[in-house]
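Of the protein chains in this complex, one is absent; all others appear in place.
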Amino acid sequence: METRAVPREVSHAGGMTHSLEAACGLQRNLPWRKLPAYLIGQFLGSFTAAATVFGLYYDALYDYTKGNFTVTGPTATASIFSTYPAPYVSLLGGFFTEFMATVMLLLGILIIHDEKNNGALKGTQALLTGILVLGIGLGMGMNTGYAINPSRDLPPRLFTAIAGWGMDVFTAGHHWWWVPLTAPMLGSLAGVLIHKLFIDFHNQPVPESGNEKGQPVVETSTL
Amino acid sequence: METRAVPREVSHAGGMTHSLEAACGLQRNLPWRKLPAYLIGQFLGSFTAAATVFGLYYDALYDYTKGNFTVTGPTATASIFSTYPAPYVSLLGGFFTEFMATVMLLLGILIIHDEKNNGALKGTQALLTGILVLGIGLGMGMNTGYAINPSRDLPPRLFTAIAGWGMDVFTAGHHWWWVPLTAPMLGSLAGVLIHKLFIDFHNQPVPESGNEKGQPVVETSTL
Amino acid sequence: METRAVPREVSHAGGMTHSLEAACGLQRNLPWRKLPAYLIGQFLGSFTAAATVFGLYYDALYDYTKGNFTVTGPTATASIFSTYPAPYVSLLGGFFTEFMATVMLLLGILIIHDEKNNGALKGTQALLTGILVLGIGLGMGMNTGYAINPSRDLPPRLFTAIAGWGMDVFTAGHHWWWVPLTAPMLGSLAGVLIHKLFIDFHNQPVPESGNEKGQPVVETSTL
Partner (left out) sequence: METRAVPREVSHAGGMTHSLEAACGLQRNLPWRKLPAYLIGQFLGSFTAAATVFGLYYDALYDYTKGNFTVTGPTATASIFSTYPAPYVSLLGGFFTEFMATVMLLLGILIIHDEKNNGALKGTQALLTGILVLGIGLGMGMNTGYAINPSRDLPPRLFTAIAGWGMDVFTAGHHWWWVPLTAPMLGSLAGVLIHKLFIDFHNQPVPESGNEKGQPVVETSTL
């Protein structure tokens, strides 16, 4: 019962569930049979959002590019929809950036929801996750535009391929497209692992479960 | 009794009730007989606010325009009070922008207040609605200045017509004035409909109402 | 006894109690005999803060002005400490700005603490008051620098008069110094009055008390 509650709650927090998909083997909060629905839901949501933004800013895009939608060059606009690496970034540097940014995202989400360790107030987690994503963007977004979510990057990229930018969206940045697909998945697994090893294993049990190892119940309950 | 509580609460949330007026048939939270008072109240409030801003910045307006208040041209100032489309925006594009921005506003407000689905903490909704409006402005405000509320746009426009800008406030932007009046109303209806169809119908009933469809009560209550 | 609780709580909210001093006759939350201590406390706090900022930025001030501390001119620095009107602002415009900005401040503070009308969550009022002051600064600060508090303006002005800027701090802006002293006091009275007339009188009594028209004791204590 309780295992079902968590992904739903987290999915509310800014649509940043993606990592929990990859991490569901570790966290065991999401049954495997629900994974396809989450994947398809996030894909469709992200694709629809890209199409909506295209509709909203079609006039502006046309005005700025004179109708010539390009991935590179002086009036490049593809990076409005999906991420591309900065010119100075190596493939390794870009991969490491997406990996680390997703580690930070997962660490943040798990700490915000860590009720055993002074987690955030119920009903404020979505706000805090938004601030977390803003912080990751400001601090770690310069290299790669912080996809930190496969479903935030691939569906809009597919949309741009269809909507007039062509197959350049896949070849640009030395075939960059696969990095924001794989690095966040590995990063989310690593983030969950780090949280388990360095924080969660050292948390005290919740009061109800009794008094283990002689530790006073009061200590954890008042955190 | 309870029906009175909801509009009051939402009206507190940044003055963004407007959409609920249009949507009161769908949401059934506001009795029809109360609609005129809400309409008149919002109209007077918005008109008074425009007059106050005019008073506050009369010196600055006079200094900047040399007393020549215009809707277009190098020292145009009418858009301080009501919205006008950017030069590149088509009528269809502008209408769609106001429509979609109001859809997002309503979706956000309804999710913030969705107590069946991990809604925001009571007493923090006004803050979150403010952040929501800020986000809509940053993400969707470039084309049209995001009126997303008929009563935020028409009364200040009337005020500027009277206060020295003249009838240009109605003819500018290919008679733009009717768009922020109609598009937000349709958008708010669509937003409520989308929330009903995609979220609210799938919410579990609140615990008190018992155990329906065999779903465990715990699941929803712990969300 | 219980009446003492209120100013303490509000004083926590960003140090913006000032208006309640002026308004204590209307709100009746602060006994008159406590007024002098509040006035002296705010004066000393504000004066000490100005001296601390002077100490912190003495090197920068000296570097920027070559030791010549002036109120006007190309390297004017007095407005770091107290407020001065923008060049285009008339005395009436400046007075009205400070008056209206303080009306908004008081309306905001009273609504944040209005427990009968979906007030803010206890423990979040200080944050919201900070956001309120930020909003007033962004929206209404251009003309006069939003003193909106006599004790925020006069003590730093006295400090600058002593610390090297001389009596120009009182003559600048057509003897501006008395405006941020008087306009906020009148504005705070007007703000409390507006809240009483347009909001508080229409609030429902708190359920438990059930004592209408006799004004239950609970009402003031829970502000």
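Should a chain be cited, it is by its letter among A, B and C, assigned in written order, with residues numbered from 1 in that chain.
Quick note on the criterion: contacts are C-beta pairs under 8 Å (C-beta built on N, C-alpha and C of every residue); 3 or more make two chains touch, one makes a residue touch a chain.
Owing to the predicted nature of the structure, the values given are computational and were not obtained by experimental measurement.
Note that the undisplayed chain, when the full complex is considered, contacts A, C.
Contact with the omitted chain, checked across A:Leu30, A:Leu56, A:Met100 or A:Ala172, is made by A:Met100. Across the entire complex, the residue among A:Gly55, A:Gly119, A:Gly137 or A:Gly164 in touch with the chain not shown is A:Gly119.
Touch with the chain that is not drawn comes from one residue among C:Leu35, C:Ala76, C:Ala126 or C:Ala190, which is C:Ala126.
When the omitted chain is restored, the residue from A:Val71, A:Met140 or A:Val192 that touches it is A:Met140.
The chain not displayed touches chain A at residues 86, 88-90, 93, 96-97, 100, 111, 117-122, 124, 128, 131, 140, 142-143, 216, 218-219, 222-223.
In the full complex, chain C touches the hidden chain at residues 1-2, 4-5, 8-9, 12, 52, 55-60, 62-63, 121-124, 126-127, 130, 221-222.
Keep in mind that, in the parts below, only the chains that are shown with their structure count from here on.
Innermost chain of the displayed assembly, by C-alpha centre distance to the whole-protein C-alpha centre, is B. Residue numbering at the chain A/chain B interface overlaps only partly, since under half of the positions present are found in both copies. With centres set at the average Cα position, the gap from chain B to chain C is 30 Å. Each chain gets a centre from the mean of its Cα atoms; for chain A and chain C, those two points are 42 Å apart. Rounded to a whole number, the gap between the C-alpha centres of chain A and chain B is 30 angstrom. Listed for chain A are no residues, as none touches two or more other chains.
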